[in-house]
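Removed: one protein chain of the complex. Kept in place: all other protein chains.
Per-chain residue numbering starts at 1, and chain names A, B and C are given in the order in which the chains are listed.
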Amino acid sequence: MPKTIKKIAVLTSGGDSPGMNAAIRSVVRTCAYHNVECVGVYRGYEGLIDGEFEVLDARSVKGIINKGGTFLKSARSKEFRTVEGRKKAYENIVKAEIDGLVVIGGDGSFTGAMIFNQEFDFPVMGIPGTIDNDIVGTSHTLGFDTALNTVVDAIDKIRDTASSHNRLFFVEVMGRDVGHIALNVGIAGGAEEILIPEEDLGLERLVDSLNRSRKSGKSSSIVVVAEGDKIGKNIFELKDYVDENMEGYDVRVSVLGHMQRGGAPSCFDRVLASRMGVKAVESLLEGKSNYMVGLINNIMELTPLENAIKGKTKINLELLRVSDIMST
Amino acid sequence: MPKTIKKIAVLTSGGDSPGMNAAIRSVVRTCAYHNVECVGVYRGYEGLIDGEFEVLDARSVKGIINKGGTFLKSARSKEFRTVEGRKKAYENIVKAEIDGLVVIGGDGSFTGAMIFNQEFDFPVMGIPGTIDNDIVGTSHTLGFDTALNTVVDAIDKIRDTASSHNRLFFVEVMGRDVGHIALNVGIAGGAEEILIPEEDLGLERLVDSLNRSRKSGKSSSIVVVAEGDKIGKNIFELKDYVDENMEGYDVRVSVLGHMQRGGAPSCFDRVLASRMGVKAVESLLEGKSNYMVGLINNIMELTPLENAIKGKTKINLELLRVSDIMST
Amino acid sequence: MPKTIKKIAVLTSGGDSPGMNAAIRSVVRTCAYHNVECVGVYRGYEGLIDGEFEVLDARSVKGIINKGGTFLKSARSKEFRTVEGRKKAYENIVKAEIDGLVVIGGDGSFTGAMIFNQEFDFPVMGIPGTIDNDIVGTSHTLGFDTALNTVVDAIDKIRDTASSHNRLFFVEVMGRDVGHIALNVGIAGGAEEILIPEEDLGLERLVDSLNRSRKSGKSSSIVVVAEGDKIGKNIFELKDYVDENMEGYDVRVSVLGHMQRGGAPSCFDRVLASRMGVKAVESLLEGKSNYMVGLINNIMELTPLENAIKGKTKINLELLRVSDIMST
Partner (left out) sequence: MPKTIKKIAVLTSGGDSPGMNAAIRSVVRTCAYHNVECVGVYRGYEGLIDGEFEVLDARSVKGIINKGGTFLKSARSKEFRTVEGRKKAYENIVKAEIDGLVVIGGDGSFTGAMIFNQEFDFPVMGIPGTIDNDIVGTSHTLGFDTALNTVVDAIDKIRDTASSHNRLFFVEVMGRDVGHIALNVGIAGGAEEILIPEEDLGLERLVDSLNRSRKSGKSSSIVVVAEGDKIGKNIFELKDYVDENMEGYDVRVSVLGHMQRGGAPSCFDRVLASRMGVKAVESLLEGKSNYMVGLINNIMELTPLENAIKGKTKINLELLRVSDIMST
């Protein structure tokens, strides 16, 4: 029989994403609603090891639902990858009389949580927070929707200057292993081509496509490139290749970088964060452990952490096709 | 055997919503992709009756994916509700050799399309465009996501001033018959209470809730009220009631109004619009008629127009509960 | 000889405006830079009377430069208008060993500061914070620029729906006594007419102008109305008048309300706030008192509070003319 949960800790880990603050707020308020104590842990697993805890009540989290980043701060912890590190963390948890842990982060963070659970039989629950949308068990990770809007807004601005000068822009967006951001913003930003890690369309197809679009009367173009695109050339090399192999194009590069991670979360991400926090806390209270909460067909569901970690999200082929048709 | 479709017309009808331009663009480009001619009809069914047509090719719709409103303009047509009106429309369609019609609009527009289909056996396809998200057969109508972000942004601004002055604000948002906007923005905006057309919580509960939140240490509050909230009092009467029945509150009202309909569509709405346009045109080309395209579990699906019109969307009870917990 | 200033208090008073937090931050950091202690006073003069003080150091004000509203909160204090109230305030100031006071607010707040200075010979310095830009001695009050952008953004959204439906919108913006906001956003929002408190163009001219613009081919129109417009009719009466006196217009009203006060301050307002805070603190340290800091020809200048209060800003007639020409 599971121990009754009287105190829950929450931490954010790995790369930050918009909506993490909203998720912390939800965890804290759901605890308050159920008369369970809540403790915030600073700097992810680092703070767990160092005992950087702070008691949080419903009022501690006011005014943060619309703030980007995470006020608990995040970090990648090397020490937590060691048995010693995790032991220290567990001792702090025991000392603080914490009965369950909510981890907001990506798959690296979930791996840590799963091992911690296995070693100490300690209840853990994951909330998928990353802009990359690369976690199985949820149609949307926290921050993905906001990042899409941030990137599209930047592409809209770039298009203003691209079309004023009849230029071709290569715009690099986040996504080392997955093309979800690139594919969505490519469609929404009216991109000519979208280069993603999942597909290798080849440099010639790119040149063909650009030539075709020029002939069809387009005077400026945007090509969206995911960081980890399969062609594998750095975006500046892509520019050079096009400069050399295509006439009359004035090519520019824009690497959007870290601004993609920040900003006030969208309505969708705030609602999602609120739902996920409720589900995570209430699942712990029901005695569940070692799951990730997620949105599946617009319903809050649990997925074993193991599946969430091992799985690999797939690109939506319908979107690839829509993108092709839209660049007619 | 269905007639081969060689020319498709597209119109926007009813209240405009962000993403309509992106949907028109998608219809036009999908036609171009399939070598089908495309004709834009101005001012909805009015333009069908008056023969205000314009041939649109892939280049005609450049630079509009990020524009709010609809460049084809929209209108509510009384004449199209008459047999004579529809007959004129049909004659124009025959004269222009149009073989299929895509209608972007809400349920009123779909009713018109369905009757038109019945009377003339003319192929029609609907794209649900309305910020209210009140149409069965799609988890999201076009414009809903954008409107949510617009409203949340406004509520964030109102909260700045509310919390600077320890004030209580009643904020009226769109939704005459449905509370989808109110419920989502209420959660995302950190509202104390959310008054929607689907539920009558009663004035006393509102006062109780506000008193409780004040005791819990909240110094300012936002109450989100859908236009058609069930309590049925005008938002200014609500203010008066609270002024009279609660001490020490400085109450203000803000009616957000038509700005909720405008603005550049969100990434989500642009992608949705692109997908819907493809699905609508390709369904017509496949010989289908009298359906609405929609998003169901993140897949493009068809729903008979009749079902879309007769059905009534339901409020997500999980969200109601999350809202309660969040205002702890 | 003025007493050496070792401790400075800062408060925000009256209606809040974007940039107040940035100004508080600047006051606090300028104090830290000069090794002067700084004390924040909550809820304006109310907090001065109630002794709600908090010591602020350079780190206390991190992360607020981009936040709307005022974390010190603001209030209008009736008690401070009495001799007894001000005496209590002075006693608290003496007890806390405060040597100077920076008041961020509008003319009402400055009147209080001036009387307080006269009664107790206590050094005060004003920073003009109000979105209305109605204070003599500065070309821009703090928050004015941000409010302009907020309103223009809302009008852009309204125009999306106005032009989709060929509608006429009356949009009410803030400005009970002055038309600065209305005039600027009217030009920037492409308004057909602008109704301001300083000018009475008469209802007939409005109707004439609308008729003319319709004839010239405009299908939709925006009329910007300041709260205190000289025609003196409530905006809903204006709508009724046009409904009755003009044919074929579909007229709507939008009252923008309190969202105009909130939001992240613009770059201009953040820089202005930073400059004003430096100037206010350093002027106190130089032994000056009873002035307001302001921007005159892009240089920080001091204006006696008395002049700031008594003066009345004038509408820029060039802008009125530009507005007329633009609505050609």
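Here, a residue touches a chain if its C-beta (ideal position, glycine included) is under 8 Å from a C-beta of that chain, and two chains touch if they have at least 3 such contacts.
All of these numbers come straight from a predicted model, not from anything done at the bench.
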item	value
In the full complex, displayed partners of the excluded chain	A, C
Contact residue for the chain not shown (choose from A:Thr111, A:Ser139 or A:Asn166)	A:Asn166
Candidates A:Lys7, A:Arg59 or A:Lys73 - the one touching the absent chain	A:Lys73
Touch list for chain C against the chain that is not drawn	25-26, 29-30, 32-33, 58-59, 62-63, 65-66, 139, 145, 148-149, 151-152, 156, 159, 163, 184-185, 187-190, 216-218, 264, 266-268, 270-271, 274-275, 278, 297-300, 316, 318-319, 321-322, 325-326, 328
Contact footprint on chain A, counting only the chain that is left out	12, 15-16, 18, 20, 67-70, 73-75, 150, 154, 156-166, 169, 219, 252-263
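What we mean here is this: only the chains that are shown with their structure count from here on.
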item	value
Distance from chain C to chain B - Cα centre to Cα centre, in angstrom	35
Chain A and chain C: spacing of chain centres that average the CA atoms, whole Å	39
For chain A, residues that touch 2 or more chains besides their own	none
